[in-house]
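Every protein chain except one is present and positioned as in the full complex.
The letters A and B name the chains in turn, as written, and every chain counts its residues from 1.
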Amino acid sequence: MFVKNTWYVAAWSSEVHADRLFSRVLLDTPVLLWRDAQGQVRALEDRCCHRGAPLSRGRLEGDKVRCLYHGLLFAPDGQCIEVPAQDRIPPNARVRGYPVVETKQWVWIWMGDPELANPADIPDTYWLDDPAWRYREGYLHYNVNYLLVTDNLLDFSHLPYVHPNTVGGDESFARLRPTIENVKDGLRISRWHLSSPPAPFVRKVTDWTDPVDRWNIYDFLVPGILLMHSGSAPAGTGAPEGRFEQAVEFRSAQAVTPETANSCHYFFSQAHNFCIDDPKVTDVIHQVLIDAFNEDHAMIHAQQNNLALDPAFEMVPVGLDAALNRFRWMIDKRLEQERAAAAPVSARARPEAATLAS
Amino acid sequence: MFVKNTWYVAAWSSEVHADRLFSRVLLDTPVLLWRDAQGQVRALEDRCCHRGAPLSRGRLEGDKVRCLYHGLLFAPDGQCIEVPAQDRIPPNARVRGYPVVETKQWVWIWMGDPELANPADIPDTYWLDDPAWRYREGYLHYNVNYLLVTDNLLDFSHLPYVHPNTVGGDESFARLRPTIENVKDGLRISRWHLSSPPAPFVRKVTDWTDPVDRWNIYDFLVPGILLMHSGSAPAGTGAPEGRFEQAVEFRSAQAVTPETANSCHYFFSQAHNFCIDDPKVTDVIHQVLIDAFNEDHAMIHAQQNNLALDPAFEMVPVGLDAALNRFRWMIDKRLEQERAAAAPVSARARPEAATLAS
Partner (left out) sequence: MFVKNTWYVAAWSSEVHADRLFSRVLLDTPVLLWRDAQGQVRALEDRCCHRGAPLSRGRLEGDKVRCLYHGLLFAPDGQCIEVPAQDRIPPNARVRGYPVVETKQWVWIWMGDPELANPADIPDTYWLDDPAWRYREGYLHYNVNYLLVTDNLLDFSHLPYVHPNTVGGDESFARLRPTIENVKDGLRISRWHLSSPPAPFVRKVTDWTDPVDRWNIYDFLVPGILLMHSGSAPAGTGAPEGRFEQAVEFRSAQAVTPETANSCHYFFSQAHNFCIDDPKVTDVIHQVLIDAFNEDHAMIHAQQNNLALDPAFEMVPVGLDAALNRFRWMIDKRLEQERAAAAPVSARARPEAATLAS
């Protein structure tokens, strides 16, 4: 079960081309992505309504897509408009189309009720498009349920333990309780680590050895979007007073999108606004991120193996889980709402009648 | 569930040897094949009745087979005739034997009620044994239910889409409705494609560039046997008038045999009766076939992946499916008959009594 009525990241813009059919499984559904003649990204169910073949093995004919198993032709909205050797098109011959919005280097898709899709609800990742910032595009595939990845991202106390040589730092970092606030569709998590040794990745892009003030302030939004402002500055010169003149600052955009119940996609980037004309700095920052996220990858798959051995295993909650528990509760509430909305009207609207009947 | 009372292709003759035990899983059952002293192919369940070890890891002793786990010895009919360290053979110590007929380079096996096995029911693939024809033996393994492969073979409209550079041809081929007739245990499917560009594989073995008449006439028989007469001739000189003097002609024998519910064997060949003394022509024709069938293999596995993502997926039927739907209906009817025949006599013969009792 996945939340349907929400925007998911389907791809980096750079993954979708005008002359190539791109396929990715999202929420248990094969999805075909391509650019039409106007350059606009289109999304169809990547499963021909006839015998289930992937349209992505097919052929673009202008803005139409022909299935190259038996030759059915589909309009960009998914309507079948040609079936070889017959004139009449069966009325149910169509594949599902999905609302898609491409903005700031990400392709967002809406897998739920298209009536509810509002592009204004898409989180703003402005720095992905802003020439003042530099980053590389990252992607990892996970063979675990996506909530194990969002759990990870909702509790940064794992940084010094999982990432001591990359994005982590002194273990005192883990002993700080972050501030957690509600924001629309998610949580804002803020952590100030004052007068602490600079983290390994910061030492790679500065010559700092003296203590720094470090901050991580991020919104974590349904269905699994992390938008972060972070940085470090010489201790005492930095935030929380908001004086970033001497700081190294980062903007991170990360998104977790379910593939199946047991796998997910992870899109990520870490932008910087200093040394923006030195691609080596961008490379170093990106490589540290990849190294760090491979550390998470190994840990989370090991966790998943352990959980699979005992379906009855019950986790012991601790204070560190505050944010991830709140986020899981948000997801559950959304799922419940969608289930209720999908139930037949009689069961929804007249519970008292159901009670009488039973 | 598989049809049991029918002849399946178990192997090419060349796969079964006198001095080697050959094993293949057919219809969820491990089957041992070898040649006895008379050169006759024998088939036993390849699973020792004692602890389930494969007899194919055992040893031939004349016409007997010894299991090389614990030493039980079996007669060629499957009866156990020796158990180490005891004189008495348990009466149920036997493995199942299967009727086998080797004819025209194929080994056919009957996995159902042996009383019903009639070699006269085996389809005639005479050209596999006829010196006027040449071919190479082909085999592919599929990790899909066998019906996805028979579906493919029952609708040649996929040829121009899946095989544009091998056995396909102009897309107008797909716009022709074939003639479909009932024959004993199957369907006869006939397609005449007049005045069309020669197919790529025909261009490889002729110097033709002008339009040809092309025909594909095949019987597709339960459980999954394709026997085809096909060919091309300069447009106007050819069939349907039946004048094949200037034609290139082919005979194809293909068979799909279930391995498990999710895998199957595919045996194939494409014989030609021209240039029979030029092995390069035979090689070229065979290589085109392998290339084409690898194209099917990729498409059908991609289709299977898509179907696995949604067990509730419902295919939209179109006119192209006429033959495959009729064939699936034949298979279902056979399954139903076998189920009914397997039901207890009381339930079969006296339904009224059953009704009274309930």
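Just so we're on the same page, a contact is a pair of C-beta atoms (placed from the backbone, for glycine too) under 8 Å apart; a residue touches a chain by one contact, two chains touch by 3 or more.
Remember, predicted model here, so these are calculated numbers, not experimental data.
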**OP:** For the chain that's not shown, point to the residue among B:Thr29, B:Ser190 or B:Asn273 touching it.
**Re:** B:Thr29
Original post:
Looking at the whole complex, which of B:Leu60, B:Val83 or B:Leu309 touches the chain that is not displayed?
Top reply: B:Val83
Original post:
Which is it among A:Ala85, A:Ile276 or A:Met299 that touches the chain not included here?
Top reply: A:Met299
**OP:** Kindly state which of the options A:Leu60, A:Ala85, A:Leu140 or A:Val162 is in contact with the chain not pictured.
**Re:** A:Val162
**OP:** Go through chain A and note every residue touching the omitted chain.
**Re:** 151, 155, 157-158, 160-162, 171, 174-177, 298-299, 302-303, 305-307, 309-310, 313, 315-320
**OP:** Since one chain isn't shown, list which residues of chain B touch it in the complete complex.
**Re:** 25, 28-30, 46-47, 49-54, 57, 66-72, 83-86, 90, 92-93, 260
